[in-house]
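The structure follows.
Just one protein chain is left out here, and the rest sit where they should.
Read from first to last, the chains carry the letters A, B and C; within each, the first residue is number 1.
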């Protein structure tokens, strides 16, 4: 099964480059299943019904979330949609589902969304949450993709190893900066610490740089606005066999070299 | 000036692959100036006099440090060596120097070491510390390389923009995972969020994976030991003109594709 | 000099009980100088011009702030008033002043506002900030009262000792829970880890309890509203001699035993 996994969509710049990528990369005919992290899709913070509709029109199969799930009040309502999943290690009884099992033209695929806890809010243990879900999911499908929305590299790499041989892919999100450590772990789990984001590459992790720099210099809160210049889609293409083992994982940047405010060099 | 900047050297696995890289990549004849972050060089935590000697025998020009500077008691003594610099935004009167101005065959070069503060200890402001040092350094040389040892991507990207046009290069360290966002900013500062590390790629950020996973599962402290399998040097090569502007920045992994425990794919 | 120091005023419940206390305790005739922390005075978060006016009508001599200084946009404007001081260890060039020297019927008194950094945002070092201010202030007056707005007990007690013999009093604020460690340190600095707050004692640190409990149970953000039941003023009375040494420090609760939702026992 060919899966396309898209990093955090940040605001309208992110949604626009995503539309372009669907068209120019012909994503729908190339991939059996398309996942995108949407926690920043609405103005950089959270998601709304309107933005959900816009994303679903692109024919994305599954939207994952993260620590910004509830930034917009409509967030709780958006989670009722069966293509949207929220972190599975939120407390029980929270609205929505922490994983989904979806049909694709190449068979069933499960997507699990997990939050890290290091330098983040103290949710339930992502390691043990996966253990619990795994036995249920495994009855339905061998193909399991995990969006690990986390900050600390130690926690992300450790979870990758912990899930090696059980998950088909463990793809990190949240830092908005793509990492260069694509690999297939010994037991055939595709792994990447962070896939990056889908939005402007000209500012600071998707937002205009001046308010963020001013915040660092003054500690006076500033309104953070989505930057729109030089957008890029940052994603990975993963090929998984029927037993759930990863055959390959490759990075996809669109456009390949964002004109940035400067130049992008040697990242391909 | 051709500069080689090496990510956090982690324990003996890191020191060994570094030696190999010096030899096989012929670093000394290729580069005018070689910088390495050594905060994890001794057993993964800090630095000792013995390890310092070992590193200096490789003819490294400057060693930078980070949050692990004082993990070993000898750390304070090591900082007296004029090739070793520690974060400049530690409190005043701390032993050692926060920057150095060095002679190379291609002229003078300044190296500044700064610590981030987001998700880290509350040291002095890295933004303002650079401002203070800049006026002094600029009298001596146009070529200024900053090792920004920090956790949060927002703080790292923001400092990159803040120093754009003043520093020749802002290279992130600390997370031990290389990022794929090499770029030259609009005012010609070379930028990378994290250069990665120099050590084993088989465990968790340079350490054996089992104790780290057990720590996440039990919260009982475990002794972390340096992993030695499949070491890799992670570095960047930066070319800077006489005015201090970056001409290019390129990633260097040695070996190019670490045999990992699995396989490394498409990171080059 | 008899000084009255009032803990964080939380919303209208806090402002109302403060008014009552001024009247029934006859604060203005009893005390030479009255200080109150106002970082939560407007709806529990920050301060507005209107709330400032309301507080100044009570004839308070100095208002201190904390981490909520800029929660309301008007915060920056409020800091222009000469009776309002904000933390002195915010970055330079931030609007307002970090200390004030005021005239009272018993002579000059300096008030310094400092923020802690443990478990809080990384501002400048409160220890060194005091060192810098002390030499200036000492020329003007021996009587120096410090509002140390901080979270961690270790940092608060350590700063108390560090300022012992230089400050006349180091009074903690921010946790909204009064501590029972009133003391005069060996070099005659009056010390209290936290003076508490001025507002409702029926909820959670001044706010309605249900949204806060729900937040802990669900991690879904809730709107926090100021609680109004069973308000209490929590303060200290400090007597300082002309050389700046503390003669005594005593706790003042008004009413002495808040009817709470339950009963207050043996705290006097």
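Methods note: a contact is a pair of C-beta atoms (placed from the backbone, for glycine too) under 8 Å apart; a residue touches a chain by one contact, two chains touch by 3 or more.
Note that the structure is predicted; figures quoted are calculated from it, not measured.
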Per the touch definition above, residue among C:25, C:58 or C:204 touching the missing chain: C:204
Full-complex touch with the removed chain, picking from B:70, B:162 or B:191, is B:70
From C:48, C:69 or C:175, residue that would touch the chain that is not displayed: C:175
Among C:40, C:89, C:113 or C:193, which one is in touch with the chain left out? C:193
In chain C, positions touching the absent partner: 119, 125, 127-128, 151-159, 161-162, 175-186, 188, 193-194, 196, 201, 204-205, 209, 212-213, 216-217, 248-251, 260-268
Hey, which chain A residues sit against the chain that's not shown? 91-92, 117-118, 122-125, 128
Positions on chain B contacted by the hidden chain, ascending: 70-71, 76, 90-91, 93-94, 121, 123, 217-221
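Keep in mind that, in the parts below, only the chains that are shown with their structure count from here on.
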Copies chain A and chain C touch; is their interface built from the same residue numbers (over half shared) or different ones? same
Determine the centre-to-centre distance between chain A and chain B, using the mean Cα coordinates as centres, and give it in whole Å. 28
Give, as an integer number of Å, the spacing between the C-alpha centres of chain C and chain A. 44
Residues of chain A that touch two or more other chains: which are they? 217
